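In this view, the complex is presented without one of its protein chains, the others remaining in place.
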């Protein structure tokens, strides 16, 4: 069965019903294991002490924030190129989740930064890029909210998402450049050369847990969006009971 | 190793976990509330006797 | 075709041959304007296609053979009547087709012909509603395009201007042009096919007709 068959919203909803319980169970299990490992198994970092435990949520959130934008960019291609009916539903449902993940990433980053660098915020290249990503998520959400017609809003947002996807590497490159010019002296670089396996395992488990959580939320938000569109269509039909959806044409010669 | 002794920066660690799980909980609540709202609206419309648009569109 | 998530009409088929006017009538909100905008290529149809047979440049889309005369005048108040008109003449690509003889006018001639020659040097902001309408109409005369899509062409025109408009439209038809007009008022044109859109009860009845006059 091709992915195309799930274009039909009803079939999509049925599929979600089947997948969702399994996904939720897997997600809960992954979180249980991940949290246990990150608190009880992972050693303290010799340099950063216990604050390294923030990494187990900060880094997965950052990864997923970027993955979420990639999913939105692919969905946007789906909207514009293949005109897949679920593509803009997927993109729209992903945006708030992406924004929340970026927000988490920023806040945990700040809370990690304070004890480590002595400041909540530095205009580090990574932090700045993530901030820009956050603004773009919020802008896209605003665009969706402002436009009444979901089809039109979907197309407009798709164009913006793709332009953003073209732009993000340029922004990243620019911010890196800018950052090397204005490098603050006291920053400790995050990327140590190696990461101890005792820490890598909990990190990967947590990343898996967050990924599963993302997909659970994404599928549920998509399901809501499909329902919302159904409600909208039905309300429009309710408003035009007198003039239903079709017109009849009769042509006749004059004179 | 005592897992509940988080060292001198315990406040930051706890705060970041609270923020993370608070945000995720907010997302989950939003998704569930949104679903309940749409289902209620759907039910209300169906009680009014409006047929589902997709029932017709599926055929074409 | 769909409009705002709602299917406006479906299963509509018709053809219009050279020298014929298709008059689209029907109650408010049935989709007359939507039909014209679809034909003008401004709204993409959900399914189906539009064809222009015997076009001189087959690579051009249907709407590039058409003039659209809608509710809005597309005039810039800051520009003079002549500037407005000259711009559209040089900007719109002409689309002559073999069976279509058109009397292409110069902008000044078109203004004179429509009785607003004296306004040529005035900014369009000073024109009255009827004059603006006629200035907008002059656009159809200066670039030859065989298909005229007109949405309520007679609105804001007095009796004399309406008669002149009908002359123009008849002229266009006799030159082998095609007119598709949505209107409430009867138009006294030489060769007419009527297309009446009305709301259909469920289930939908895609009743359609083809007719060449």
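Note that the chains take the letters A, B and C in the order they are written out, and that residue 1 is the start of every chain.
Heads up, the rule we're going with is that a residue touches a chain if its C-beta (ideal position, glycine included) is under 8 Å from a C-beta of that chain, and two chains touch if they have at least 3 such contacts.
Here, contacts and distances are computed from a predicted model.
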According to UniProt, what is the chain that's been left out of this complex called? Choose from "Heme exporter protein B", "Phosphoenolpyruvate---glycerone phosphotransferase subunit DhaK", "Na+/H+ antiporter subunit C" or "ABC transporter permease".
"Heme exporter protein B"
Among the chains included here, which ones are touched by the excluded chain in the whole complex?
A, C
Residue among A:68, A:122 or A:175 that touches the chain left out of view
A:175
Full-complex contact with the absent chain, from A:27, A:136, A:208 or A:233
A:136
Tell me which residue among A:33, A:159, A:201 or A:236 touches the hidden chain in the full complex.
A:159
Contact footprint on chain C, counting only the chain that is left out:
3, 37, 40-44, 60-61, 63-64, 66, 68, 70-76, 78-79, 83, 86-88, 90-93, 95
So that we can see where the missing chain sits, which residues of chain A does it touch?
80, 132, 135-136, 138-139, 142-143, 146-147, 151-152, 155-156, 159-160, 162-164, 166-167, 170-171, 173-175, 177-178, 181
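One rule holds in what follows: only the chains that are shown with their structure count from here on.
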Any idea how many Å lie between the Cα centroids of chain A and chain C?
47
Where chain B and chain C are represented by their mean Cα positions, the distance between them in whole Å
51
Approximate Å spacing (C-alpha centroids) for the pair chain A, chain B:
14
Which chain C residues touch at least two other chains?
10
In chain B, residues with contacts to at least two other chains
none
Which residues of chain B touch chain A in their complex?
1, 3, 6-10, 12-13, 15-17, 19-20, 23-24, 26-28, 30-32, 34-35, 38-39, 41-42, 45, 48, 50-54, 58
For the complex, give me every residue of chain A touching chain B.
8-10, 39-40, 43-44, 49-51, 53-54, 57-58, 61, 96-97, 100, 103-104, 107-108, 111-112, 114-115, 213, 217, 220-221, 223-224, 227-228, 230-231, 233-235, 237-238
